[in-house]
Structures are given as structure tokens and as C-alpha cells.
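Provided herewith is a single structure, encoded as C-alpha cells, for subsequent inquiry.
Removed: one protein chain of the complex. Kept in place: all other protein chains.
Let's turn to subunit A:
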Amino acid sequence: MQRPGAQADFAAVDALLDATGPVDDGLPAVAERRRLRRAWKLTQDQVAVKVGVSRETVSGWETGRWEPEPGSKPRALYVHLLTGIQKRLEVREAAQQPQTRNDGPTAPGADTASQNTAHAERAPSAAAPPPRVPSSKRYASTSRPARQVRPGRASGKDAPGEGELFIADRVHEALSENGGDAEAAIADLEYKAIPDAMHLLEISRRTGRYDFTYHAVLPPIFDKKPGREGNDIWEARPKWSAPDAVLPPGAEVTALDVNGAYLSALKAHLPIGTLEHHLGPAEGGPAYDKRRSGVHLITPPDWHHEALPNPIGNREEPGRLWVTESTLRLLQRCSSPRYGLCEEPLIHESWTSGESEGLLEGLRLTFAAARKNALEKDDEVTLAYVKAMYAKFVSTAGSSTYNRELNRQDWVHIIRSQAFANLWGKAYKAHTNGLTVAGILGTDELHLIGDWQTVFTEGRDIAQVKIKNTYTLTRGEAAGA
């Protein structure tokens, strides 16, 4: 009885040995795994979801802390993913045309469908080869893939940062949840824009030098008055049209829109801590300190330029007013010898704190890079998402019930007036280049007479402008302004 049983046991062991053991299933070496994933712009999270393990496990595989269990399904998927990336990279390198739609030999045939639908068709299948083929195409720039296969360059200067990957992830997620329906995905993303922007802020501040205050305790000048009135801070919103005297009747006016005005305005001199009160130089206080930022009670200088808008906007009330750092700096610039447009503003009182222009710089760069990338790829979903994030961030960073994590009303005012100051700068640039400024209004509208293409370039990029409309002056008055 014992002998045949033992024989069967030995046979079973043999069978086991035949069936298992270190098989070469093509799993790339430990050092290669991370490089491949990054070259295809995948996050560990994305890989983990598709392969069916936790992110930590994927991390362990990449560092060699542990290996995917031989013969398991996750391992097969992981091998398939990495070899798929390898093959695609080779194909891309070989064909010097990285933008071709049909470059992956193993890619399922969805090429005729739109990118979004292709996306949705592939998403539900767990065994689908490399996830996110369409979207990774979208995020890879034309010149990048060829460079990335070279080892050592993967973490180069233009590799996407953590924030950009987060944005790409969220867009990918929203698209697959909505079956590729771009409009529904945009709605979903906009709904989550505020917490996502706050998450990006956290990411961007990780290596920051300053620990800023999230909830500033602000002086009463920031208190909103009952009714529909705002607080005492004057943001210098422009609403100006040139007087008839400087407008040639019957001239053709082009209304231009500045792209991403609030996005650019995130680079402003922002106070880091809580504002402290002190007298201004006009009242015997300390001299103006450009390393501090906040709000100031000033007497604005007189403005005697018919062809240029007043930097403090269309304020009709004379006398002192509370302005933000951005407006004050603009006035000081105007009074500098280089501009020589007005007297220096008198500062009577100030609420300031130590400042940095870089507090939101990381966040701004993330948004700008994602926006630029989306424009290149014609990716309207990411574009709308990024726009919602920065616009809502600016509008809810103060005492808003929609964003409880951040309460910096002072920042909101400073960022807004920075956008207005930037717009004034564009008007000034047009003026000095011989154009007639017919009006500026709101955050981003610039009405010009003359050949504006010599000064600004048309386009959707941040430094560029787009045409809103053109009209002819009838009675020498800029419409709308």
C-alpha cells in the first residue's frame, strides 16, 4: 500500500517541479521597472489599480523589496504591462513619428473611434494591455518619448511633476467613470475642483521654505458689511473707457481677452503669516519695506493722463482708501523715474506680514504646465478642469463656505488686484507701443485701436491674447467700457 502511494507522491512532486520553478516570463529587471512605468507616465496608483494590488506592493516590486508572486494573475498582468510599454517605446523610437495614432502593435483596434470612446471601451477590461494607452498618448509631448527611453533622462527637467500626474490621474478617472463622456467628466471634475486644488497646494508646498498660515486672523477692515456691500479693501478693478478726445471717431476697435488672468495672478506678493498693524511712512511710521506684504491705507496720487487708465480703477470718491500690495506696487512703479506717470502714493497705515512671491508659485506652475500640455493635445477636459481649479481656488481662498481649509481673504484681494495690475500693465505696453487704448475692464478685457498684432500674439497660451470681438466706434465711445 505504501509503495504505490509514495510513488504517486514522488510523481506529484515531479509534476510540481515541472509546473513551477523560476520561469522566465519576461519580467524586466528591478532597475528597469520604475523607469518603464515613468517613461509611459503612469503612476504607481494607476498600475496598482489595473494589476489588482495595492500601491505599496507596486512600490515594493519596483524597489526590489519583494517580487510579484510567480504564477499569480497580478504578476502576469504586471509583466504584460511592462513588456507592453517596452514594445511601444521601441516602436516609437523606430518610427520617428511619435504622434501616429496607430503605433502600438498590440493596441486593440479602436483607432477609428474618438479618443474618449476608445478610452471607455478599454477601461473595463481587466486584462487589457497597458492601461491608458490613449491618454498617455495625450500627455506625452511630441519630443518627449524619444528622449525618455534613454536611461538617466527620465527624471529630466521636463518630466511631469507629482501635481501634473495627479491632474492626469483625476482626468483619466473621471473619463473612465463616465464612459468617455467628456461633458459629464468635466462636470464631475469641476464639482471636485476645490478639494483637488487644495490637494495640489499641499503637494506644491511640500518642499516649501515657509509654513504659511491657513486661517489668517484679519483686522476689521476685512469684515464684510451687512447687505450687499463688500469690505473696506479697494481692489482697483478697472472699468475704464478712454474719453472722446483721444478716440479717433470711426476707428476699428478690437476687444482682446487675456488668457488665464487669474492663473498668472497667482504669482503675487503674498503675506505669509498674520497681518500686523503699523503706521505708514506718511504718519512717521517705518519706511516702506518691500519684503513685507499686506494692505495699506493710502492717499492715491493724482492722475492726469487721458489716454491711460488710472491704476486705482474707476474710483470716484476722493481721499484715502485701503489698497492691496499689488495696487500699491503698481502705483509705486508708475511713480518711479522710469515710468514717471504720477507722484508717489502716501502710505498712512499698513497691515503687513513677511511676504513671498513664491507661495503659490509651485501651484501656478503645475496649473500652467497642465494647461499648456492640454492645449497641445487639444484636451478640453483637462483644460476645463484646470481652469475650474484655479478660478475656484482664487474665489474661495477667502472666507468662503465652499473652502473650509483655507481662509486667506487677504490673498484673495491681493491676487485679484494683481490680475487687474497685470491688465493695466498690458494696457500700458500697448500705449507705449503706439496703440490707442480704448478701454480696459474686468479682469481680462483690453480694447485696442491699431495694429495690436505688433504688440501681442494671438493664441490660447498664457502670454497670448484672444480676440473677443471687434467693433467700430460710432460716437467715439468704447462699447461696454
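Structural remarks
By definition in this document, a residue touches a chain if its C-beta (ideal position, glycine included) is under 8 Å from a C-beta of that chain, and two chains touch if they have at least 3 such contacts; residues count from 1.
Basically, contacts and distances are computed from a predicted model.
Per UniProt, the protein behind the absent chain is "Transcriptional regulator"; the candidates were "Transcriptional regulator", "Protein ImuA", "Cytochrome d ubiquinol oxidase subunit II" or "Sulfonate transport system permease protein".
Screening A:65, A:215 or A:320 for touch with the missing chain picks out A:215.
One chain of the complex is left out; on subunit A, the residues touching it are 211, 213-217, 226, 273-274, 401, 404-405, 407.
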